[in-house]
Structures are given as C-alpha cells and as structure tokens.
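The complex appears here minus one protein chain, its other protein chains still in place.
Letters are used for the chains, namely A, B and C, taken in the order the chains are written, and counting of residues starts over at 1 for each.
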Amino acid sequence: MSSEFGRLLRISVFGQSHGRAIGVVVDGLPAGEEIDLEELQRFLDRRRPGNSPLSTARRETDVPEFLSGLEGGRTCGAPLCAVIRNADQRSRDYGELADRPRPGHADYAAWVKWKGFADMRGGGHFSGRLTAPLCVAGGIARQILARRGIFVGAHLDSVGGVSDRPFPLWPTAELFEEIAAKPFPVLDDRAGERMREAILAAKEDLDSVGGVIECAAVGLPAGLGEPMFEGVENRLAAALFGIPAVKGVEFGEGFRAAGLRGSENNDPFTVEDGRVRTESNRAGGVLGGITTGMPITMRAAVKPTPSIGKPQKTVSLSAMENAELAIRGRHDPCVAHRAVPVVEAVAAAVLLDMLLEGNHGTF
Amino acid sequence: MSSEFGRLLRISVFGQSHGRAIGVVVDGLPAGEEIDLEELQRFLDRRRPGNSPLSTARRETDVPEFLSGLEGGRTCGAPLCAVIRNADQRSRDYGELADRPRPGHADYAAWVKWKGFADMRGGGHFSGRLTAPLCVAGGIARQILARRGIFVGAHLDSVGGVSDRPFPLWPTAELFEEIAAKPFPVLDDRAGERMREAILAAKEDLDSVGGVIECAAVGLPAGLGEPMFEGVENRLAAALFGIPAVKGVEFGEGFRAAGLRGSENNDPFTVEDGRVRTESNRAGGVLGGITTGMPITMRAAVKPTPSIGKPQKTVSLSAMENAELAIRGRHDPCVAHRAVPVVEAVAAAVLLDMLLEGNHGTF
Amino acid sequence: MSSEFGRLLRISVFGQSHGRAIGVVVDGLPAGEEIDLEELQRFLDRRRPGNSPLSTARRETDVPEFLSGLEGGRTCGAPLCAVIRNADQRSRDYGELADRPRPGHADYAAWVKWKGFADMRGGGHFSGRLTAPLCVAGGIARQILARRGIFVGAHLDSVGGVSDRPFPLWPTAELFEEIAAKPFPVLDDRAGERMREAILAAKEDLDSVGGVIECAAVGLPAGLGEPMFEGVENRLAAALFGIPAVKGVEFGEGFRAAGLRGSENNDPFTVEDGRVRTESNRAGGVLGGITTGMPITMRAAVKPTPSIGKPQKTVSLSAMENAELAIRGRHDPCVAHRAVPVVEAVAAAVLLDMLLEGNHGTF
Partner (left out) sequence: MSSEFGRLLRISVFGQSHGRAIGVVVDGLPAGEEIDLEELQRFLDRRRPGNSPLSTARRETDVPEFLSGLEGGRTCGAPLCAVIRNADQRSRDYGELADRPRPGHADYAAWVKWKGFADMRGGGHFSGRLTAPLCVAGGIARQILARRGIFVGAHLDSVGGVSDRPFPLWPTAELFEEIAAKPFPVLDDRAGERMREAILAAKEDLDSVGGVIECAAVGLPAGLGEPMFEGVENRLAAALFGIPAVKGVEFGEGFRAAGLRGSENNDPFTVEDGRVRTESNRAGGVLGGITTGMPITMRAAVKPTPSIGKPQKTVSLSAMENAELAIRGRHDPCVAHRAVPVVEAVAAAVLLDMLLEGNHGTF
C-alpha cells in the first residue's frame, strides 16, 4: 500500500496522469455532512492549471463525479468515491522518456521498483495531477471543519528568492478566503508580482523555480495529538511529504528555531479572557506533539519543477550509457503556487482525521 | 496509541522520566541476529549526559536489561523488550511545575489532554530521557543493517549559528565511525570547538541553544519505498518528529531547494561502473518517495532546550493568572549534540522496517 | 475507516447497492502481473445472480471498468481501481424500509450509527452486492497466486441441514476448477441436488436458508504468519467476517476440535519425500498462527438471508412502536452458494497480502 493516509478517515488516491481516470476513496467521513459542490469546485479550480502563462498548457476541467458516499448532497456514512476522467492526454510518444529517465523525476526509481512495468506517461501515478483527487478529499474535509469553526488556509511564503509576509499571529477565516480569491495566493501582492516575474523569467530560460508554502489552521482545541509518534507534527509531516515535490516540512519557527536561544524561542504563556494563550507562536501551536490551542503553523518546501526545457544529462537505460534529454511539451515553470490549495487539502484531511478520533486522553 | 512506529518492525517506547523505568518493545526483529551488547552500549553512551559541562548533571548509567527476544546473544523472533531502570530521580517538589507550565515544554498541552492526571515530573513521557530506549531499538537496527552493508551516520550540522561541513557525496561507514568516536560529533573539529563555545556561552547566560543534525544512510538498494504516502520521506519524517524538540525535517537540499532553479536542483544521471548514479545528490537519494540508490540524506532541526534558568513568563493554572517561572536544577544548555545518535537510531529503525517489507514492487 | 483490509496489499471497497456505482481500489499489487480479464469475468459470474430460481431476480452484468492500475493487460504498480456501474436499481419507494428496520439486517444499527443519514436503499453499503468488487480484487489475487502454484478453492459444506463431502487431505487445483465450473458448487452433486431442494422449499415458504462454506488454500510455504495477533487465522478471520452474513469462522477442525481429545486432534508429523508433513490436517495447516506447509482449511458460517417474504415483527422508528413488515420484491432464498467465490476472493487477497510481506522471520 502506498497512496493512502489517515486512521479513522482513510484517503486513498488512485490514477495515472495519462490513464482513464484519477480519483479518490474517502472512507470514514461522518454522515449527514452537507457538501457544497460549487464551493468544492472553486477549491479545485485553485490548483487547476489556468489560462495563465505561469502554468502548464494542459487543459483539464477537473470536475469530479461522485460514485458513492454522497446522496442528496450529504455524506451518508459509506465510503465516498470521486472520479475525474482524464481528458487531455496527448497521445505522443513516450518512448524516449521511458528509456531516458528525467532528472529530478521518479522515472528511474519507479523503473527499478516496478522493473519497467510502471506506467510513467506524464509521470504516471507520481504526477502532480494526482493532487486533484487529493483536493477533492481535502476540500470536503475543509468544509466539514469550517462548519465547526476550524479553518485551514495557506499562502506562498516564497518563490524564487522572493518572500511574502508571514501569516499574522492569529490568521482568520476571512484572511484565508481573501487569499483564496486572489489569482496569485500571497498576502503582499507586490511580493506576488515579483514572484510571478521570477517564474516567467525561469520559463523564459526554459527553466523552473521552487517555493515555500506556509499553511495555518485556526480554531482547533488544545489537547489534540498523541505523544511521540502520533503527534500532530508526525501525522501532518507524513501526509505533506506525499505531495509531489515537497522536500521539507517544518512547524512554527522550524529550522529557524535551531538558530535561536531558548529565551528567544520559548513562547511565554499568558491568560487572555480567562484562557491560556502564548504571546508568540514560535512553536506553531504544537508542544510535545499536542495542540496548545494556538494556531497550527507549518511550512512545506516545494522543489523547482524537474521538467525543464533546458538540455539535461541523463542515461539510456537500455544501452546503459550516458545520454542527453531535452523535455519538450507542456510543463509548469513553477508548481508551488498551484500546490497552495493542495497543502490546505492535506492539512485539512489530517486534522479532520485527528478530530474524529476525539480527545481520548481521558474517557 | 502514540509511542509506537513501524509497520513490520514495531517499536513501542514506554516510561516516564521519573517513573520506575523506561523501555522499549521491538516486535518484528528478524531471528538469528547477533547483537553485540558492547557495541550497543557504546552507541547508547553517545547520547548519555556525560561529565561534560555541555550536558545535564543527571547521572544515569543507562544499561538496558533484556527481558525477552534476545537469547544467547541472538534475536529469537519473539518481541524484544529492553528496560532501563531510572536511578537518579531527585525527589524534589514538582508542585510548582505542575501548576506553572514551562514555556516551550509539553506541560500545558499534556495538562489539557490528560486533565491534570499526566505524570509530568521531569517532563514525564515527553522527556528527552525517552530517547534512551529509542536508541536501544535503533542501535540494534543499526547493527542488523551494518551486517548487510547499510550504514547510518549523523553529525551536528550547526549549533548556535556555527556550521559544520556537510557530508561528502558518498559518506562511508568509516566516516560515520570516526564521528561517533569523537567527544563532539562534527566533521570539522574547529567548527565543533566554536559550537561548544556557543553552548557554554548560552549556559553562562542561563539560556540554551538549538541545532541542526544531518543524517545519511548509505548502501540501500534503489526501489525502496512506496509512492505518495508510504515513501521513504513520509516514514522517516513521521518518526523523526517523534524525537522531542525536532521542529523541522528535510531531505537532500530540502528548504534550500525551494530557492533553486530546476537546472540547479536536478541531479544529472550518469552511468558509473555499469550502474546508474547521479552526479550530485540534491534529492537526498529519494525521488517520488522511492530510493534511487544514492545515499539518503536528511536534516532535522532541534529547537533550543526549553528549560532555561532565566526567568520566564507563564501562568498559574490553578489561579488562571499570569505568573513567573525560573527553572532551577539540572538541564542541558543544548540537546542537539546528544540527539545525533537518536536521529541515527530512528533512521536506522525506519530503514530496517522498510527493508523487511522487501521490494514488493514486483513479486 | 471501515471498508478496507490488508497491510501491504490494501483493498478498499466502496459503493451502495442503489447508488451510481460500486467498486474497489487495490493498492499494493505487484507490477507486471498479467490479468486475464476473461478468467476474471468467469470468476465474477460465479457470484452473480443467474437465471436460476435459487437467486434474486435482480439483473446486473457486473462487468468492471478499470480506471487505473492496469495498462496493456498488466498491473503497473499504481493502485488499481475497478468500477461497476449499478444498472438495475428499481426506483420503488424505500420509505417503509427506512422507518421499519428489517430484522436480521443492518438497517437499525446503521440508522443509529449515522443518525438517519445512511443510504439504506437495498441495504446500501451493507448489501451483498458489495461482494462483487471484492471478487474483482480477490479474483486478481487468485490469478497472481495461481501463477506461483498457490491455489484457493471453496465449496458449499452444507445448506439447510444437507452436507457435502469435505475436501480431501490434499485438494488440487483441478478439483477447485471442477467445482468452479459446476452450476452449484459442491463436491457431491447428489448432496447439491438436495441442497437446491432445501433452498427452493424455503423459497416456497417465503423463507430462506443459510449454509457453511469450506475453503482451502494449497501450495503455501511453511512459516507464513506471525505469532499471536498477526497470524494467518487472525487475518483471514478478520477479513472473512467482512463478508455480509458470515457469523462464524473456524480453521481445521475448529469447533469440532473442542470436543476431541488431544490424541485425536494432534496431527502426527511424518517425513514424506524428504519433507515434513502431517498425516492428518485437523489443524487446518496453521499452528501457532503460522503455516505448516499443509493445506490451509477454513469454514465460514453464512446465516440465512434475513430478507424473507414472511411477515415479521419490527418497529416503527418514527412512532417508536411495534409494527409489522413483509418484505416484497427480489431477494435470494439463500446466499451461501453465491458466497462461495466471495470466500475464495477474500482468502486469496489475505494470502497474497501475507506473501508480499515475505517471510521476514529471518532477514
């Protein structure tokens, strides 16, 4: 098994980039939850390659068909299956790619693992396209959470060396919606403008750029998560690394905390309106793997798209000799901005799963 | 459940810092493996607080007793249980700590989760002391891997703003042993000297520092790991976040990759001695969640020890009002150097677990 | 989560009886396995309600569409998703059933669990119809096992008080095929004839009958399975109880063993052609949860179909008062004979999963 995560809420993603369909089974959704399909579609559209020059030219409408689990607009307790048919698969020859693994892609690893039987057309099951069904699952989780006052949002923290402002100490649902409504998901639009320029400059150079995504979740109760290996951080990280191209995950100050002193990094406790808060949130809302009631904050590093037009060194697997490769065709000069809702989706799914477990710290 | 990880190899850690004993059950070890208990003890000693001023003054011999699973010096297939008795628990009053949660510690989160029933003496189950049994499990895994030519090693990448050299492209078992034999686990001893100075300076200021640990694993076959959510990165990250104080995990270039261009980050494939290699290893040996056969490299960010002597703001949970706290007694001005073998232990355990699954990519 | 089983091979079933489609995701299949779709269809047809008076009149062609995981007739390593569209859902009113739970059905339990939001039309997700995708998964597993000389077969052990002969000590692939080719899956056709009479007699009486299914697996190596809770019996039983209407599972002599003496129940070891065998197989090929190399034998008890035409006592959930119910429409007077391939499917899936793990007893 591989393409699944979750404990009480199991999310199982299937499909290959150029196969018949991609989709997801979500098992364990609570029953009776109304799903707003228009809102879900808007969420899906945030990751869809648009008409923008920032994205691949592949055209997909990405409208899911619900085969089960959703009746009369409500979840019914049975596993939900959503399917998205693949429309725009170009039938060009993948022969070369099959023999010449693309640097930075899973091609070679998959070729070894599956002894040449992998369907690697368009990246196969490793394609970023698989994040569409992930967004179906996460978009549903997000709606269920929002109904309970729990909101998950994200923005581009940096792209190509340009940085956005960080989230404020207490991000709000309104802020999340505001970012989601923007064509480019940043807090500071001028930073966004420079990020876009960096992406287009890379594109011009037949190259690509990566980025960092900051995600936050507000409204969670304190006491969620288990010590050591089933904490909030463990489970979020395990799932976030499932998003193609993510190579790093950190919570709160993360790697920056390693350079601070304890007196700089510890968040002082304080009482506000009769509730325990911390004055800062360098812990990212998690201590000992357990939520403190402060917003959860995390950052995911997205590597630059490995598919680039520039000629690259590779090997011919059949001849076992060095070779060259110039990837033609459609590809994103950056996927980090499209990955913003994907990070939200994965975070929402993990957090709903943890909430469904309830706080069995006491009985 | 919480304090367990692994699939075929399950590692379950138990104990509280000031309880009777701490320990670990390792279920799923292959039978017939000779365990060198002296070598294991040397491994455990690397994380033990020593006579050094860099560490806590708590004295523990940390010699495990094996209750099961090990007969005549060999694993016998049955679950292995190792227990370490707690010796040096000071019987001083923890009353203040119970009411005044230490900033940066799990005290408050645990208090909410377990409604005041948690045993938080010395950090309880959240204590760094729990990494001793983790090292028993990982130290055993490390020996089993080494016998198959797979070696796991780590060093301090940075502490308090001072950086060590990174691992070379192909770290060796000899290099790992060399670092392990040093009193301070770095490649560049002059950098190590400055790190120690940074730790002592923080100590002088009744403060603490954090650090980053780089870990590498060599000798693994290509094709290990599953796509999406059961990849090498997902599983290593999920386990590494189980080490107290870890707030970030990255593979290969990690967060730095987000600032590179594709042409800079992609590792060119090449044929060397009839085998496919990459000329660089910015992917950290993992593409699409699956090993490439290159060394796996990862880095874990360790936050500064939250226990510091400086007065800090906190709250009184009984009075629900602001309060002050000055932590007295023994504590480490830095735990990052002691966490180096812990990261090795966790990585070794995860990798052995994955190897036991075999490569069922084909049958 | 609920509708999933397996460890390295995960089988996730979705759909409701009267929803758009039913289906299955099989994650973890080895790559490169050729799947004979005609053979698979023949396997599926064994559980399909036929033209026979022994079965429901519902007509379904039950031809799966493969959305992923199968390319060019071979598994490709990525999760396989198969979907079967529901065709013959009668649009009659289920209002009465929603309010009056059918005795022996999941209606009431599901109503409590999902607070009235469950889709219980035709039994919803609890319907025996969900065994069709289970047979897709198991039918594929069966082909993969057969290629390695491992064969799984089953027959009706008893129905309505009439018993078939048991399997011989060493059932063969040929015997399994012979039974599979029969219109009624028994060893002794005269017993089968009397079983059919019992089913028709029950039907005449607007009633139903149950049955017992015996299943065997041959060709498995010794040493498969783990002690205590991850043994062959634990895992087979956990999955077999997932087949609707199964209320008992036993291995070897099972409940009969409880009435024997040790000297009668122990299987004497003997050497045959240089291999260790047992002269009898009352243990059903499993000792201590681990395979002995003898055939695995198990029996599953299938209760009589709860849907019967006879008037029954029930309650009105809206009025909270006693009520009567006479179930009209199509239903099977017996499902035990149709469940024979389902038991094979589940057993094959579990055993393939265990084989994929390999024997990590030693490394």
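We take it that contacts are C-beta pairs under 8 Å (C-beta built on N, C-alpha and C of every residue); 3 or more make two chains touch, one makes a residue touch a chain.
Note that the coordinates shown come from a computational prediction; the quantities given were computed from them, not determined experimentally.
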From A:R7, A:K115, A:K313 or A:R330, residue that would touch the chain that is not displayed: A:R7
Residue touching the undisplayed chain, where the options are C:S52, C:T172 or C:N234: C:N234
On subunit B, residues whose C-beta touches the chain left out of the figure: 1-4, 6-10, 12-16, 19-23, 25, 27-28, 31-32, 65-69, 71, 74-81, 83, 110, 113-119, 124-125
Residue ranges of subunit C at the interface with the undisplayed chain: 1-5, 13, 101, 103-110, 112-115, 117, 125-126, 130, 158, 160-161, 202, 205, 207-212, 222-223, 225-231, 233-235, 237-239, 241-242, 244, 247-255, 257-271, 274, 276, 278-279, 283-284, 286-293, 299, 301-308, 310, 312-315, 317, 320-322, 336, 359, 361-362
Where the missing chain touches subunit A, by residue: 7-8, 28, 30-33, 77-78, 144, 148, 226-227, 355-358, 360-363
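Quick note on the criterion: only the chains that are shown with their structure count from here on.
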Subunit B-subunit C separation of Cα centroids, rounded to whole Å: 45
Separation of mean Cα positions, subunit B and subunit A [Å, integer]: 26
Where subunit A touches two or more other chains, by residue: 1-4, 13, 110, 113-115, 117, 125
